[in-house]
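A single protein chain has been omitted from the complex, and every remaining protein chain is retained in its original position.
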Amino acid sequence: MRLVRERKPLVHQITNYVVMNETANATLALGALPVMAHAREEVAEMARLAGALVLNIGTLSPHWVDAMLIAGKSANEAGVPVVLDPVGAGATTYRTETARRILDEVDVAVLRGNAGEVATLVGVEAEVRGVESIAAADDAAAIARVAATTLGVVASVTGPVDQVSDGERAAAIANGDPLLAAVTGTGCMSSAIMGCFLAVAEPFEAAVAALAAFGVAGEDAAREAKGPGSFHVGLYDALAALDPQSLDERVRIT
Amino acid sequence: MRLVRERKPLVHQITNYVVMNETANATLALGALPVMAHAREEVAEMARLAGALVLNIGTLSPHWVDAMLIAGKSANEAGVPVVLDPVGAGATTYRTETARRILDEVDVAVLRGNAGEVATLVGVEAEVRGVESIAAADDAAAIARVAATTLGVVASVTGPVDQVSDGERAAAIANGDPLLAAVTGTGCMSSAIMGCFLAVAEPFEAAVAALAAFGVAGEDAAREAKGPGSFHVGLYDALAALDPQSLDERVRIT
Partner (left out) sequence: MRLVRERKPLVHQITNYVVMNETANATLALGALPVMAHAREEVAEMARLAGALVLNIGTLSPHWVDAMLIAGKSANEAGVPVVLDPVGAGATTYRTETARRILDEVDVAVLRGNAGEVATLVGVEAEVRGVESIAAADDAAAIARVAATTLGVVASVTGPVDQVSDGERAAAIANGDPLLAAVTGTGCMSSAIMGCFLAVAEPFEAAVAALAAFGVAGEDAAREAKGPGSFHVGLYDALAALDPQSLDERVRIT
């Protein structure tokens, strides 16, 4: 958190149309610098300049998939860490295959999805409706562990309690608020925030720190919210107001 | 309203870049699940999974038109009802022709537009500036009736008083607030909300219920608004707080 604010890393995001404004504002509120660029003509150059690259498949089309692969490979060559958010994997064949293709061709440092999305990518059956994972994962922690081992990533499975695993270490983060599920793109925002932390810390610690910070901000925003609209606005205020010191005390990690 | 919240239908939206976040959040606030997907590679599959499909031509390009036609036909085959929002029909030839083409090739259950857009589609002259209909429709009710009969849809013409017609029945909904016209995409949001209701009710009733619910939420949001920004935020809070019982009492339908 302190390092993010001190270094203000540039976080290159190739993300979906629905949440671009939101993930950019969450990145800024936390203290990093967002940049959105998706043209095949410039993504390799932009990814090399960044502190981290976030790939999010929420509104795919072929040119964007190409751009994600080009950017991901360029990031890999330059040693820039990559976050993948496999939005809607399991909902359509195109999304599942694209998420798998990115995992095959790009060295992904952190994978962040809901239980259904991550389960799909490791071949476990899960009910996915659109981009929502409905079935309460009986064992999100197990899905995270299997994904980490099978896919060779730090896997984060988010939900009421977020689970992070690198195959050996595991953490469960119990911060957050139910209103986070009432606003579109909060999952995408948490992936963007992972990008911010990943630019200044190693993947497991970055994933845990990002989910903790985002969860605490959600708790702060919920306190004065009258519904999803005011909660959404309060979330940016809360991210900007996060205090690294009190954050450490409020985080509920096991 | 009760049924939307109980069944949480998935509403597939192929809509414009300007309002994607807004229509997704309005859908969630009402209690349904939004999903945005526009790739020709996946729209047929996604549309079949949905409770309703919303097509909105607010920021067109050829690939998106293709995707709308593919999704619309897939929805028709699967018995998934379709809403069309012909944003800007009448402003450019491309928009008018695309709206007509969708009406020709897809079985549209509900059409929702402003007076100028709907008048254009039934060949009545109307002044359209950009995506706004400036001329106060002398007879929005007549335009709705003609559109319903000519196009074989439930037609909704929204404005200070919303008009819905299926060619035989007609309803006028007088809820709402002038601030709705001060925020971009409120028309698109009302089309998205029609999709939510259309997934659980027949088209005429769905259109009326959606416009009533959205209008009442607009009244609630206006009460504490200091301008278009706070009104916009309050609209999501109000949609989420809508109470099915008091809604029935507050609706002004004739």
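Order as written gives the chain letters A and B; numbering starts at 1 within each chain.
The rule we apply is simple: a contact is a pair of C-beta atoms (placed from the backbone, for glycine too) under 8 Å apart; a residue touches a chain by one contact, two chains touch by 3 or more.
These numbers were taken from a predicted model, which means no experiment stands behind them.
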| item | value |
| --- | --- |
| Option touching the unshown chain, where A:L3, A:V122 or A:A240 are the choices | A:A240 |
| Sites on chain B contacted by the missing partner chain, in the whole complex | 16-19, 21-22, 58-62, 88, 91-95, 129-132, 182-185, 225-230, 232-233 |
| Contact set of chain A toward the excluded chain (per top definition) | 10, 12, 17, 20-21, 24-25, 28-29, 33-42, 45-46, 49-50, 63, 232-238, 240-241 |
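The rule is short, and it goes like this: only the chains that are shown with their structure count from here on.
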| item | value |
| --- | --- |
| Chain centre separation (chain A, chain B; CA means) in Å | 32 |
